[in-house]
Every structure is written in C-alpha cells, then in structure tokens.
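Only a single protein chain was left out; the remaining protein chains are all shown in position.
As written, the chain order gives the labels A, B and C, with residue 1 at the start of each chain.
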Amino acid sequence: MKQLNYKFVIKYILPGLFLAFCLAIPGFTSGYMLRVLNIALITYLCVLSLYVILGMCGQNSFAQAGLWGVGAYMAANFVMKMGAPPLAALLLSSLGTAVFAFVLGFAFFRLRQYYFTFASVGLMAILNGLFMNWNEVTGGALGITNIPSFSIGGAIIKSEPGNFYVIFFICLAAFFLMKVLFNSALGRSFMAIRDNEIAANCLGVNSLLTKSIAFGISGALCGAAGALYAFLAGYLSYQTFTFQQSTMYLIMIMLGGTMSPSGALIGTLIISLLQEWVRPLQNYMQFIYGAGIMILMIVQPEGIFGGGKAIYDKYLKHSKTARTEAD
Amino acid sequence: MTSISNTQKQPVLKLINVCKRFGGVVAANEISFELYAGEIFGLIGPNGSGKTTLINLITGIYSVDSGSIVLDGKNIVRMPIHNRARVGIVRTFQHPRLLGRCDIRANISLGKDLADKRKIPDTDKYQERMGVLLEAAGLTNVDLSDSIEKLSYGQQKMLEIVRALLSKPKVLLLDEPAAGLNRKEMSYIINLIDFAVKEDICVLLIEHAMDLVMSICQRLTVLNFGQQIASGIPSEIQENPAVIKAYLGGSRNAEN
Amino acid sequence: MNLQLLVSGVSTGVVYGLIAMGMVLIFRAVGVMNFAQGEFLMFGGYLCYTLNRLLHLPIGLSLILASLLMGAVGVIFMRTSYWPLRNAQARAIIVSAMGASIVLKEGARLIWGSIPVTVERVVNGSTTLAGSAVVQWQYVAIIVISAMIMALVYLLLEKTFIGHIMQATAQDQYMASLVGIPVIMSIGLTFALSAFLTGIGGGLLAPLFFLNNTMGATAGAKAFAAIVIGGFGSVQGAIIGGLIVGLVEAFGGAYISTTYQLVLIYVMLVLVLMFRPQGIFGGKIQEKA
Partner (left out) sequence: MKRILAILLIVCMAFGMTACGQPAATSGEKTAPASGAESAAKPIKIGLTTVLTGDRSLEGEYASNGIKIIQQEINDAGGVLGRPIEIVIQDALGTDVGAVNAYRKLADDSEIVAIIGSDSSNDNMAVSPAALELKIPTTAQGSSPKLRDMCNNDNPWLFQLRACDETLCASLMRYAVETGGYKKFAIIHDTETSSADQARLFTEGLAKYGIEPVVVVPFTTGTKDFTSHITQIQKAGVDAIIGACFQAEAAILIQQIRALGMTDIPIFGSNAFADPVTIRLAGDAVNGVYCASAWVPTTPNPKGAALAKKYKELFNEDCGKAAAQVYDHVSIIVEAIKRAGTTDRAAVRDAMNTIDNYEGAVTRYDLRTNGDCGRGGLLVKVENQVAVVLDQITSEKIIKK
C-alpha cells in the first residue's frame, strides 16, 4: 500500500488545513481585507440560502436580498426597541425571517417554476419599497443608526477579527447544516422536487409544503445573515437590500456551481474579491467587473466547482474504484 | 367475464367506472377492475390505448372525470398525489425518474423516506430488506456512493422498482418495466415482482413484452382507445377474437 | 385631468410595450428572459444623442439611424452573451446577460459621462384638450411612432418570409436547422429586431425624461412587469401589459399613492400571478426557461 489514501486526504487533511488557514486569517490580514471577508461571509450565508432554494429545490428566487433585509431590520428592532441581547436577536430574527418566508412560500409556491421566480422579483421590489418608506420600522430612507455591536453574555465583539470569528463559525455551522440537510430525508425530498416534481409527488412528497419549508430554511439563513450584517455595520439603509444584490447572489452561485455549498463559497469569494480587485481601475472598475462576469460564464458555464467535481469524479474516484477492485 | 379470484378476499384496489377525457379524446371510458393482495394484474393494449393514463389516474397525476378509485374500502379520487403515495400506491415510470445528480444511496433512501412517512415500523430490518432487494435486482456489485449516471438504463429501472418496494406499498404500479431490457435483466425484474408477491403487494403491470405478461400475470385486462375490451385469465385473452383483432392482429407471431 | 393622465399613461405605456416586445421576441427565440433589455433603451437613446447633438443631424434621421445601429448592437450582444452559451442552462445565459447589462451601463457612462443629456423633440409645443388637459405633442408622437413600429414588426413576424423563418427557429431550433434555416442568422435577426424596437424608445423618451446611464434598470423592470401582467410569451400580451403598467402608474399615482407607485405595479404583478399565472391575455405557455 504505497498509494496515498486520497479519500483520507480529501476528506480530512485538506479541510483541516483549510480550517487552520481560515482561523489564522485575522493574524495576517489588514482591517480592510478582513472587512471584505466579513461581508463576503455574510453574503455567503445568503448564497447558501439560494443553494437551498435553487440548488437543492430547483426554484430560482430573486427575493433573497429582501429576506436578508427583513432579518437585518428585525434584528435592529429587537435590539434597539425591545432591548433583546444581540445573540437572542440573532436567533429571533433568523426564526422570524424563516416564518415570514415560509408563509410567503405557502402563498407563492402555488405557482410553478419560473412563475415563482417572477413573483420573487415582485416580492423583492415590494420589500425594497417598504424598507425605504416604512418610517416606524425601518427608519425610512435615512435608515437605522447606532445599532450596537454583537455581544455574547456581556462580552462585546467590536473589532473586525472578533466579528470574523463569530461570522466564520456561524458560516461553518451553516455549511455543516447544509451537509446534514443534503443527507436527510427533507433534503432528498427537495432534490426530488428539483429533478421531477411529479415523480417526487408519487414518492409521497407534498410539493407545496416541501417547497415552502425550503423557502423557510433559506429565510432562516438570510435572517441570520441580516442580523450579523446589522451588528457588523451598525447602520442599515434601504440602499443595501436591492434587486441588484439578489442578482449578485445568483451570479455567485452560478459561478461556483449550484450543486454544492463549497461551490457556493468559491463563487461568493470570487465575486466578492473580484469587486475589490478591480478597485485600482477606478472609473473602469464596474465595467471590467461586468465583462469579467461574462467571460467567467462563457469559460465555465456550469460553474467553477461543477468543473472541479467533474475532475474529482474522473480521476480521484476512478483511482478509488481501481483500488477496491485490486483488493 | 370469469373471475378466478378468491371470493373470501377483499380487493385492495378497486376501480369503478373510471372515466377521463382530454378534449374530444376519450382516454378512459368506464374502466372497472379490482386488484387483490399478492396478485399480478396485467394491463395491456396497443400504443395510445390509455394504459399510462390509467396509472396516472390511479396515482392522482390526472383527476378522474367520473367514477371512483377505492383503496381498502376508501374512495381516494379526491386525494392529492403525495397522499396517495402515503397510503400505499407507488409507481414506476416508463423512463426511470431518479435523482440525476445524487449518488445511488440517496436514491434508494427516497424509498425509505416514503416508508417512514407511511409509518412502516420495521425500520430496523431496512438494511436487511435492502440487501435482499438489491440482490434480487442484481445490483450487489455496485458502489452505493457512485453517481446514478454510472448505472446502465436497465439498472436504473431496477433501482426504481427497488426504491418503490422499499416503501412497502400496498399497490405497485409498473409502467413497462421490461422495455429496453435484455433477457438477463428481465429475469431480475421477475425476481423483484416475485418479491412483491411474497410480501402480499398487488402488482399492476403494463407491458408490451407479451411472453412476460402471459407467463406471470394471473389476470389481464385489455384496453383499446380507452375501452376495456376484454378481461380474464391469460389463456382466455389469448383466444379472445376482439383482442386478437384490436391488439395482436395478425402479427402475433412476430410479437413473439 | 383624467384625459391628461390617460395620455401620459398611454405614452409611457407604449414605451414599456416596446421594451417588453423586444424582451418577448428574445424570450421566444432562445427561451430566456433578457435582463439587459432596459439597457438597450438607454443605449439607443445615447446613440440618438450622439447623432443629433454631437453630429448635428436632424432628429428624424437620428432616430432612424440610431435604431438601425441598435440592430447591430443587438447582434453583437447576441454573439457575445448568448451564442457562446447556447448549449448551457438558461440560468447561465441570464447571468451573462446581467454581466452584459453592467458592461452596457458602465460603457455608456465612460463614453458619454454621467451628466444627463437630452435630444431634440420630434414635435414641439403642446395643445389643450377638453378645456384643461394639456397634451404635449411629443407624447402624441411617441404613441403614434411606437404604434407604427409595433404594427410593422407584427406584420414582419406574421406576414413575411423572414418572420416565418424567425418564428420557425423560435419554435424549434433543431427542426429549423434541419429544413435549412441558418439558426445563427435567424437568432441574430431576432436580437437585432429586439434591440431596434427597444432602442428607438430611448430616442423618443430622451427629450421628456432625459438620458442617463442608469435609466435602463427601472424601465427594464417595468417592462418585465408588463410581460408578466400581459401574458407571458405573447407579443400582443407585451403591448397590452405595457399599456396596463403605464396606466396603473399614472392613475394609481394620482388616486392611490405616489410613494408606493412602483410597489403598486409589483403588487399587481404578484396578484396577477396568484390568480391568473398565464397573464391577463396569455394563452398556453411552452415550458422552456
């Protein structure tokens, strides 16, 4: 057995190294880069929510940035008007957004396929209109200022590195929850709906309920992301939670590949960092960014991770089966 | 119409005067038959005679225009699709509909999921049952963590039946299970159907392969243009002039 | 007052109709919603501005030339953001169109700057109808020109050979190529026509609403609502949907709420979807996107 155990390397050593690297990040990055990463990780939660509803359940939603906003404003209100501790606000707003999304899903998922997508475009516009004009709850166009930082049991987390660890661990938890969901009966029923709704029904899957649950779970992720954003930014305004933001999530997940949480992470990081990399271009930055998206899509229409997985299946899995046959 | 069923047994599934029309086309006209536990019931007819439509009506994909479908004495015509699956009506498709981007284990687990939803208590025996089924289907050598795309068409069809059987259904509807399969694979299908019969599941079989239908079905019914033109045991059907005219025609020898 | 609202509603409505019609043409041809359609409006307007204000051509000629140039832009757009992805999933095409819309928006800013500009009116002045309703002739010009173009395009699609080729390709690309229709040309034509239709709206609207590089997003969003409300995938539906959106905007703003004018349209969109998903005038929809 001179052969290296690929499975072991891929399953444990590489992720372990990656984890160690991530934990060390605050040690060698600047405040700016860390801020970018923090926002990217919060965005990752929203992209994961799109992974649940689009990648697993096959329903494309443009309302995710709206749900993100719902979570953010909920958290701000819980903390500032009701005096809830941030941790409780995080959980409550995640739960609240989940319920909100679930109820809406129950209404919207009577629509099939792209009609739901259309409805989600409408929902996004309606939510943005509310964020801008509902003075009592969202502070209107001026937004909400002076939102306290995140804290756990009295320990206030104000610095970027502190926030990084909090957000990182929540993302990690979400990542593993996705893995659990993927292997659960619920996850399988999502995927059955994605692949063929009628066949799924014939296996006892209630599509309306299941899709609503998927939307609810995506709402929970967006809600958590919203709360984290509120605590990190300290300021909320309508100009953050826009349709453009939702389309960016779609770009991210399409680029990374809709089929895995890791792909979503890669897509999120590429787009988030691409936006910052093109900064030195100043006036040309968005132009090159747009062209970059086009080129990336043309080169890798199935998403970058889609390609990666194909390579994994082709070479690494092959060597594994070869080995079992040799045994 | 002669019936060979045991009169002391209650039918599991009963169709009473089921009608369905699409625009001007009558897809099912006054169809009635009953299925008993552990029985293999054949449904044959030329292309476009309404066989698959009938399965779609039983599973609820289409709603019936009139008539009733009774499972264990309960009319289920108003039940949505997923609830019909949960009370024990499970089907396969002409072309297997599996989770294309998942591994084999996930696909099989969908059957277990349905069993859980049906509250079948023997989950501890699940592994054992799966092993038996996979062996019967000739799928013992496959790696369960492989992608579903690694399986041949025939194996995928087998897998779909295994998945259906894992949920311990009351009624199993097989839509052309043997189409496109070779002899060896056909024998696995027979294995699986035998397994179903042993578990007292009633099997409704749509099939074009005449020798298979004639050899394993206890009773048959023949459809033509949505009409039930004959019912009975295989030997009777084979001699029925209406059937020969409508379906087998002069090409019966070619069929074999 | 109502008459005045009617004229403004109809004239903005027909422009939404032009954009929506362009979107529907592309949707029918390639089965994907074009998320950069609003940018065509903006780009067409700027081309018209270049011809009219920078090269000092008369406005009529500028409009015609600009919309013809837009046809070329449409072909380039097709070649870069659709054609390389024609075999990929629809979502990939949507994403690349989003990238293209950023490129168009920012490209226009780099070329023409971010200070809003305007072009000449087709007809100057205004008239007073029914005592109090003031109607600017430009509004009437928009309605008349748009209606003419819509009618022409409709005839082109239904009555001419080119139209039949485009429709055949839209229905089944593979079959079309089997009977000898060059698919790339037919699709290119569709994109050109779509950009032409939408682009002319930019030049017409410019004197009333001015041009800036970000006007496409709002217009595109309203055209999208028009398509869904009118009936998905049908050309007539797009026109009627555009008119409905324009009128709801005008009368809803006057009688219900101006704050939530835009929200109103989307509430209507959601309601239409809930109760009549195929749209008010839509028929059967092919399952494509």
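To be clear about the criterion, contacts are C-beta pairs under 8 Å (C-beta built on N, C-alpha and C of every residue); 3 or more make two chains touch, one makes a residue touch a chain.
Computed from a predicted model, the values in this text were never measured in an experiment.
One chain is not displayed; in the complete assembly it touches the shown chains A, C. Across C:V123, C:A254 or C:I280, the residue that sits in touch with the chain not pictured is C:A254. Residues touching the missing chain, restricted to subunit C, are 1, 4-5, 7-9, 12, 76, 79-80, 83-84, 103, 106-107, 109-111, 113-118, 126, 128, 132, 134, 136, 205, 208-210, 212-215, 217-218, 249-254, 258-259, 261-262 (touch as defined at the top). Contact between subunit A and the absent chain runs through residues 30-33, 35-36, 39, 129, 132-133, 140-143, 145-146, 158-159, 233-237, 239-240, 242, 276, 279-280, 282-288, 291, 294-295, 298-299.
As a working rule, only the chains that are shown with their structure count from here on.
Note: the chain lying farthest from subunit A is B, by mean C-alpha position. Each chain gets one centre point, the mean of its Cα atoms, and the points for subunit A and subunit B are 42 Å apart.
Averaged Cα coordinates give subunit A a centre that lies 33 Å from the centre of subunit C.
Not a single residue in subunit A touches at least two other chains.
Among all residues of subunit B, none touch two or more other chains.
Put simply, subunit C touches subunit A in their complex at residues 35, 80-81, 84-85, 88-89, 91-92, 94-96, 98-103, 105-107, 110, 217, 221, 224-225, 228, 259-260, 262-263, 265-267, 269-270, 273-274, 277, 287, 289.
Of all residues in subunit A, only 60, 107, 110-115, 118-119, 121-123, 125-126, 129-130, 133, 243-244, 247, 250-251, 254-255, 258, 283-284, 286-287, 289-294, 297-298, 301-302 touch subunit C in the complex they form.
Looking at the complex, you find that subunit A touches subunit B at residues 183, 185, 188-189, 191-192, 195-196, 198-199, 201-207, 259, 313, 317, 321, 324.
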